[in-house]
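Excluded from the complex is one protein chain; the other protein chains are retained at their positions.
Labels run A and B following the written order; every chain starts at residue 1.
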Amino acid sequence: MTEWLHPLGYALIAAGTGFFVAGNLGLIRFPDLYARLHALTKADNLGLGLICLGLACQAPSLAAAAKFLLVWALMLVASSIGATLIASTALACGLRPRQQRPGSMEDDEREDTP
Amino acid sequence: MFHAAIAALLLLNLGVALWRLRRGPTSADRMLAAELVSASAIAVLLLLAAGLAQPALVDVALLVALLAAVATANFVTRTWTLLHEESGSREEAGRD
Partner (left out) sequence: MSALALAFDLLLVAALLWLAWQALFDAHRFSAVAHFMVFGLVMSLAWVRLDALDIALAEAAIGAGVTGALLLAALGRLPAKAGHAPAWRRAQRPLVWAAVATVVSATLALAWVAWQLPRPGLAGPVAEVLPHSGVDHAVTAVLLNLRAWDTLLEITVMLAAVCLVWSLGPALSPYAPATALPGLPALTRLLHPLFVLVPAYLLWRGSHAPGGAFPAGAVLGAGGVLMVLAGAVHWVHDARRQPLLRLLLAAGVLLFLAVGLAGLGLAGTFLALPDALAGPLILAVEVAAALSIALMLMAFYLYGEPGR
């Protein structure tokens, strides 16, 4: 009954790797800290999540699958809160988000000073 | 085989983090690079755990995930106070 889970797992792992590579590309190419923060905490975490999900699909037991998902949940909590910590501290330290560059994504990322 | 190949690919991706770690330009960028290495190391460990059928590796990944959070918290509360004082010319977000 669960044979279809294995190919699904492979597909999810491959997709997760794609997101990982995309996130790393963002970490190289994005122009400022705030944009790079998005690349890391969103794309890379989604990649990690898909890899965890794929591995959970292939796990031998339900407990092992739950453990894979636990690692993902942990990383999700840590990195989402960590992103707000780093971003708000960066703003308070006087790092201004890069603006006034037409056509670039990070123009919309204006955050209010806390 | 598939898992090991993906793990090697992710390890190759580590080069990106090392580049960002060397380059900066701000300390927060270096911290991001360290976080990226944490995430990649977790993915590599999980993939190896499945590929080599060694469930104990998941524990190592769990530890890495837990301690990544502590590193970030430390960085923002204890280290950046120093950087706040010397911010200005050197710590500019927009400078790639």
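The rule is short, and it goes like this: contacts are C-beta pairs under 8 Å (C-beta built on N, C-alpha and C of every residue); 3 or more make two chains touch, one makes a residue touch a chain.
Fair warning: this is a prediction, and the values are worked out from it, not measured in the lab.
The chain not shown here touches subunit B at positions 1, 4-5, 7-8, 11-12, 14-15, 17-18, 21-22, 24, 27, 30-31, 33-34, 37-38, 41, 44-45, 48, 54, 56-57, 59-60, 62-64, 66-67, 69-71, 73-86. Listed here are the subunit A residues that touch the chain not shown: 74, 77-78, 81-82, 84-85, 88-89, 91-93, 114.
Keep this in mind: only the chains that are shown with their structure count from here on.
Remark: subunit A and subunit B have CA centroids separated by 12 Å (rounded to whole angstrom). Residues of subunit B that touch subunit A in their complex: 2-3, 6, 9-10, 13, 16-17, 19-20, 26, 28-29, 31-33, 35-36, 39-40, 42-43, 46-47, 49-50, 55, 58, 61-62, 65-66, 68-69, 72-73, 75-76, 80, 83-84, 87-88, 91-94, 96. Contacts from subunit A toward subunit B in the complex involve residues 10, 13-14, 16-17, 20-21, 23-25, 27-28, 31-34, 36-37, 40-41, 44-45, 47-48, 51-52, 55, 58-59, 64, 67-68, 70-71, 74-75, 77-79, 81-82, 85-86, 89-90, 92-98.
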